[in-house]
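Here it is, the structure in full.
Of the protein chains in this complex, one is absent; all others appear in place.
When the chains are written out, they are named A, B and C in that same order, and each has its own residue count from 1.
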């Protein structure tokens, strides 16, 4: 694995793809090391905010050396990022985290479940599982994405990689309800589930995985300071004693963000 | 007097006029109220620095509504200002301070002495005394400006308003030495002296004024927080009890920055 | 919508005040702010006689804030009575006079001279200024000394008193309790935290006094914590301050337990800060469906 770095990346393009949701492309050598489910830390220029913002990698082009991230404007850091224009530079830290264990998908029926701002990292995953150069091709890919309303960002791109179901809170598109409602409604079966989204949804996913006897790999979020495993800020509770920490805590930034749901105390 | 305001001003132009010396023009309604010797506070955008930077008004055009300031890159705030380009906006506080008592110049032989970054505010003063719309025309204007070396910024412009002598530390232009050396060398006489520059120079100016029996009005500098007379950060020592403070201190930001040298404990 | 709060029997139209020493006597900032809009004007500390204060430099900028060692320069209480109080009387706002001294008698003198001033609604007793050598902070760092001076001042004060606490202590709860036990009607906190800045090129202190008081957004987390601890330790109202720049900050202090809030150093960054805080609080109340500001005081436990 390549060494982590903090380096300046160049903004190539930035677009609004839904209300308050930005699609940003960066030119950076870090693209070389990117895998689905990993993330980068982005440093705001605002000198009153010193910590990197963890943002998942939504896509990458290793030949062109570009990273794509899709993020929601949530506070002062992301509001600042949204102002960047092509040619601007931004400091990023990466590549961080373990990423999805795509090898578990080989020859399996894969279900990818995303909710809200947990949707973007799954796009890179779907692409890798469908087109990736490794031998990790899934037998087939079903996707369920949950949104608030009809602003179903990235949905069209997901359709390139398999069968997509949508759930919306307001019922404007697909199933009215959450992603688990959509899974049930469509009686979706799978061997392996990959998921990213808010914690209540992930609990639902873990339960659904049990119901359909699938393995679930879920990507977690937590407040981070260092992003590299040093500060112990970002832990999650594990069922067994963690190898590194020797207590029932794993570091989301380095041991995760993706975990086998069976290993976690959710 | 118009009320003080904090408002956004637009950068019209910015040029380097000597090594590390910037010439900035701002479009702002505050220009209307500007007088020579007054200053504005400029707020850096860097969020770790919250206090306004006091910078003297070097010139103004009341018809066009523009202010001109000339400043040295001295630290993080001024380094930031130096990056501004036409079209950028910057928050300014003003108009601050009392300004030079131009009425004292009426019909008098005026000597204007500036040193280093104390030079710029005197340009606006010279212009006002020569061309001003009030009745404050001086009988004649002699100017002595002190610089480090041959980078005698603004000197050409001063020549429009009277006789200019130059002193340089390295002797590359005019008198080798300081402004007082230049005054002596040229046996300059005057009724009224207006001056701005570092404190040791101002002490020299006050002494020289005594020698030639002139009145001296000098502009002081001190670290400021509020700029509007509220914090009592920026005081200078006065010979008599000050009317506002009831102790021997005057506020440079509001009672000054220009004082009758006879009133000060230098 | 009710934004009025009551502190020791005095009703404020809203909880937003100015922090002593950052707003002069109100005159300077009245060019920017309609003083009628403020909950209260808290004046610069005043002593029995004029004080010249410390040598300059008295202020220095630091990351997210500033240091000051003004040393409580003030024109004395007589000038305040003759010049500043009449000016403030024309405004429909409450007036809190901040009182300083070097000895207990100094404080008592000022308090007595102000006792028949109807234009003074409360007295804030500054026993926490880190920038004067004698008195001042000594009273504010020892619970026993704080108790004694509070008791003595309370004997002579006609207006309700607010003891202003220093953050430079091991236990703010203990100090708050001492003030309450001695009869203080309210407490305010925090005063500045003692700090230092050294100019590494000139090899000198940035402040002539060597140390100065740190204020501004940098100290806000410490201030919020202390307001929380103090307000949980006593039953008298708390006025919170320390780095308040906007309505979010002010609301944070109120949720932590403050009945009133004061804007200090950030007036220098934004002369309209007090007004912005007032308007922002009203917006927050509307958005959150809060009818009475008193409902948020100490609401996060």
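Here is the rule we go by: a residue touches a chain if its C-beta (ideal position, glycine included) is under 8 Å from a C-beta of that chain, and two chains touch if they have at least 3 such contacts.
Note that the structure is predicted; figures quoted are calculated from it, not measured.
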Check: Per the definition of touch given earlier, which of A:33, A:140 or A:222 contacts the omitted chain?
Finding: A:222
Item checked: From C:177, C:197 or C:269, residue that would touch the chain that is not displayed -> C:197
Item checked: Hidden-chain contact residue, picked from the options C:83, C:156 or C:225 -> C:225
Item checked: In chain C, positions touching the absent partner -> 62-65, 67, 141-142, 168-171, 193-198, 200, 203-205, 210-212, 214, 217-222, 224-225, 228, 243, 248, 251-252, 255-256, 284, 299-300
Next item on the list: State which residues belonging to chain A touch the missing partner chain.
Entry: 3-6, 43, 47-52, 93, 222-236, 244-249, 254
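The working rule: only the chains that are shown with their structure count from here on.
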Margin query: Shortest hop count from chain B to chain C along touching chains?
Written below: 1
Notebook entry, point to check: Based on the averaged CA atom positions, which chain is farthest from chain C?
Noted result: A
Check: Where the centres are mean C-alpha positions, what is the separation of chain B from chain C, in Å?
Finding: 36
Next item on the list: Please report how many Å separate the Cα centroid of chain A from that of chain B, as a whole number.
Entry: 57
Next item on the list: Return the residues of chain B touching two or more other chains; collapse runs of consecutive numbers into ranges.
Entry: 47-49
Margin query: Where in chain C do residues touch two or more of the other chains?
Written below: 64, 217
